[in-house]
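In this view, the complex is presented without one of its protein chains, the others remaining in place.
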Amino acid sequence: MSKTTGNTRTGFYICHCGTNIAGTVDVEKVVDYVSKLPNVVVAKHYKYMCSDPGQEMIQKDIRDQNLNRLVVAACSPFLHERTFRNVASQAGLNQFFFQMVNTREQNAWVHLDALASTEKAIDLARSAIFRVAFHKPLEQKKVPIHPGVLVVGGGIAGIHASLTLANAGKKVFLVEREPTIGGHMAMFDKTFPTLDCAACILTPKMSSVKNHPNITMWTYSEIESVDGYVGNFKVNVKKKPRYIIEDLCVGCLDCIDACVYKEPRFFDEFNQGLSKRKPVYIPFPQATPQLVVIDPETCIDFKSNKCKKTCVDVCERKAIDLNQQPEHKEIEVGTIIVATGFKPFDASGVPYYGYGVYPNVYTALEVERLINASGPTSGEVVMRDGSRPEKIAIIHCVGSRDKNTNLWCSRVCCLYSLKLAHLLKEHTHADIYNFYIDIRTPGKMMEEFYYRMAEEGTKFIRGRVADIYPDLTDEVHRRLIVKAEDTLISEIIKVPVDMVVLSTGLEPRADANDVRRMFNITCSTEGFFIERHPKLAPVNTFTDGIFLAGCCQGPKDIPDTVAQAGAAAAEALALIDSGFIELEPNTAFVVEVDCSGCKSCVPLCPYSAISYQEDKKKAYINEALCKGCGTCVASCPSGSIKQNLFEDEEIYSEIDGILNYTNIYEVSECC
Amino acid sequence: MPDKPKIAMYWCASCGGCEESVVDLAEDILFVLDNVDIIFWPVALDFKKSDVEKYKDVEIVASLINGAIRSTEQEEMVRLLRKKSKVIIAYGACAQLGGIPALANEFQKEEILRYVYEEAPSAVNPDKKRPQAQFKDDDRETELPELWDTVRTLEQVIDVDYYLPGCPPSSKLLKEAVLVLLSGILPSKGTVLAPDLALCEECPRKDTKPTDLSFTEFKRPNMHNIDPEKCILSQGFICIGPATRSGCGAMCIEGNMPCTGCYGPTSRVKDQGAKILSSITSNISGKTEKEIDAILEGIPDPVGTFYRYGMAGSLLRKKVDF
Partner (left out) sequence: MLLDENKSQSGSQGWQPKIIAFFCNWCTYTAADLAGVSRIKHAPNARVIRVMCSGRVDPQFILDSFAKGADGVLVGGCHPGDCHYQEGNYKCLRRFQLFKRVVESFGINKDRLRLEWISASEGDKVRLVINDMVAKVKALGPLSLPKKFSEWDKEMNIIEEKIAGKEEAVHA
């Protein structure tokens, strides 16, 4: 081990974390061992190192014993590295004279063998003690936070977050992919558990977004690229052409009437295809913004260039522009909230439920539209074959809680099934059968809601539905048989019904992986974005300055979505109002006198932070652009690039500390 | 007139090139001879081991030892010189890093002996005789040096004060070293007496090296023409220059051949082979194993390529298991 400079006085502290660590790792033995290592002046164990008394103990030692290095063996650095860095700096030590040993998450919690676990703790403690001797005092660079915020996704999550931020005086850019904001909530008639009308609570918020002076709302738009880092993101947004000049259109909808298609003929996305629309359309009456869209896929003029363009003629405001091109906007923001929501499970993924085969099998979202007063049937439950149901089966957990589809519980399906049972009963007076596995109703007022619904006479059958098939014996009704095992009476039952409602679960969006890459955040194997910490940082991501809200992070209901959106807005506000952020100083730098100007590193940097100085004939790293991956450091053939916090010596000493016993003795002799 | 400083020169497992490099001093050798007393130089002067033994400990000002150490005799001699000398200079790549002879560390001693004495096309040895350390014939008893299993650098055997890199060291560096020695102001122990900057620094083709290196193939100098104007590495020929100390004056490049790394790594690098490998491969263009491997086919012998002079002194030293 090469020598360290100066007189190194290290304090070592290992935390019991109650019994979390001390239950497996013999902390006394670790302290006993470490206290004999070179450079170690103090070695202690304590019940909760992160508690006030724990922190004060360390600070007192730093002062009284003149410690100049600090090692804490406790939980993961992701949890408390900042805490202990603060402890060091409050005691007058540069905060980077500190090294943390992950003794809980990566040791005590994952091993059963106490002896092996203790040995590992000792190895890693020694490693940190060797390493910290090489640490250098570093300064964190402060960068100002741009006050603008980008919100991606205009569902209820994005809407709520945008309004919160805008009301606090921040400039918000809300980017929504569809022609209107509103997300899934805009499709519902009523919402559980209060059964208040979704439109009544959502549309005012939508128009507030539209009219808020602090919000720039771009619908029918996509994020094309995100560059930069916390405080200073550069985002490119593409506004897809809707072939309408937004500033001129007043939403009179005359063009829709004037379209050469007299009748609507095309799949209406908003109504789940339960109705038709024209090539020029507005998704739904309260769509925000109140602007029509022309769909180039179905518009005759785009296909043949031979349309009479009656829509263009009819528009008094000359708002239709069939030659509109995509618009590209570049914006700068300091923080980003990702609120891209979910996608319902595709019901055809469970073929034996016959979705897409039997016309009277519906998904829940379709039923939401059917019973919606402004839906395709104006709220009349008229089925695809024109009849009205007398018997309805609602099947829970479609695409949830099943190894063959998705393992997770989608959290809202039981409750919206109850809601739909109530609404369907209200609209049709039909007999309603709920087939469930378990009724899951956590949350305020939810169980009460269940009881209320149960009292209305809806029947509950506990059992997973195995099959749905046409009842060929009953020519009159042409019903569907729902076959399931009623697990309460252990009997196979067959219930003939007119209508089947599939309560499909919530899934990540199909493009979750692309979105995640774009924003440099992580997602679970299934595709929900991962929060920094499930309890302590539930709306943060691993990328500073990027926050999560709503169902893109996991299935949840509207109250939770809104709460989370508020939290994400608050986190963004906290960052913005602190004015600046301190960056980790783990950037790389070229030691100019050592550099031979071989240029090998220049093409390696993904951020183009490395340039070749023609005058000096040496490489140079622009600290502001370097994000600190260390790739160029590992590749420099003459060892002339260093990375702060991860210098070669620091890593070699870590290796040394883990492995080489004899070296300890050499050091102890020389110091 | 006080005695001139005594200098010894010795060779171990080497090709003789280092000795040659001393002669390459040309007329400067006269200057050297004026100023020092060469008391031991087997290749040129008729002194014996017993002559060295006669000197008092550290009476010799400096011993310049070239060649790797791989036999008992070599060990014996270098230990003796260490005892008698104030300063030991590892002279040349073999003494410093093992050099070409250290490529033997890729093989077992037995494999080498078998090949040389039995299997080599030129071997005529029907009785499969091998040299033996001890040999008795009637009343005579002879002893031969024994070959080691491992080829070593000089510092792996004795304490070394300075290193003069190169295969062989350039006469310029040698002259500078002699001047330093004569000046009496010695650099700190362990110093490599060559610039601590990589070869690209002094390479005449430096300006032609692009800043967007990206390898799509690797070529070998015996199979393709090298453009004499452009950076050799950028043409896809492996050039170890970026990971090798300068001081040679980029002689190989001047001769339109890539640098093979004989001056060893800079002081900041522990393992020259690993470091140049890291640098060159990072700039390969592929992203999948298949694409990458296809490009790497152009480097059929990475150990021979990247550890040509440095095997004994590398972190792993030799092949560990056979």
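Chains here go by letter, A and B, matching the order in which they are written, and residues are numbered from 1 within each.
Keep in mind that, in the parts below, a residue touches a chain if its C-beta (ideal position, glycine included) is under 8 Å from a C-beta of that chain, and two chains touch if they have at least 3 such contacts.
Given the structure is predicted, the values throughout are model-derived calculations rather than measurements.
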item	value
Residue in contact with the excluded chain [from A:119, A:431, A:471 or A:486]	A:119
Absent-chain contact - pick from A:14, A:347, A:361 or A:604	A:604
Identified contact with the non-displayed chain, of B:179, B:251 or B:292	B:292
Hidden partner interface residues of chain B, rising order	72, 75-76, 79, 106, 148-150, 152, 156-157, 269-271, 273-275, 277-278, 281-282, 284, 286-289, 292-293, 296, 299, 302-303, 306, 314-322
Residue ranges of chain A at the interface with the undisplayed chain	33, 36-37, 76-78, 102, 104-107, 109-113, 115-117, 119-120, 122-124, 127, 517, 520, 522-525, 530, 534, 542-543, 586, 604, 606-607, 627-631, 633-635, 643, 646, 648, 651-652, 654-656, 658-662, 664-665
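Basically, only the chains that are shown with their structure count from here on.
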item	value
Inter-chain centre distance, chain A versus chain B - centres from mean C-alpha coordinates, in Å	57
Partner chain A, residues of chain B touching it in the complex	196-201, 206, 209-214, 241-243, 246, 265-269, 275-276, 278-280, 282-283
Chain A - residues contacting chain B, complex	594-600, 602-604, 611-612, 617, 631, 634-640, 648
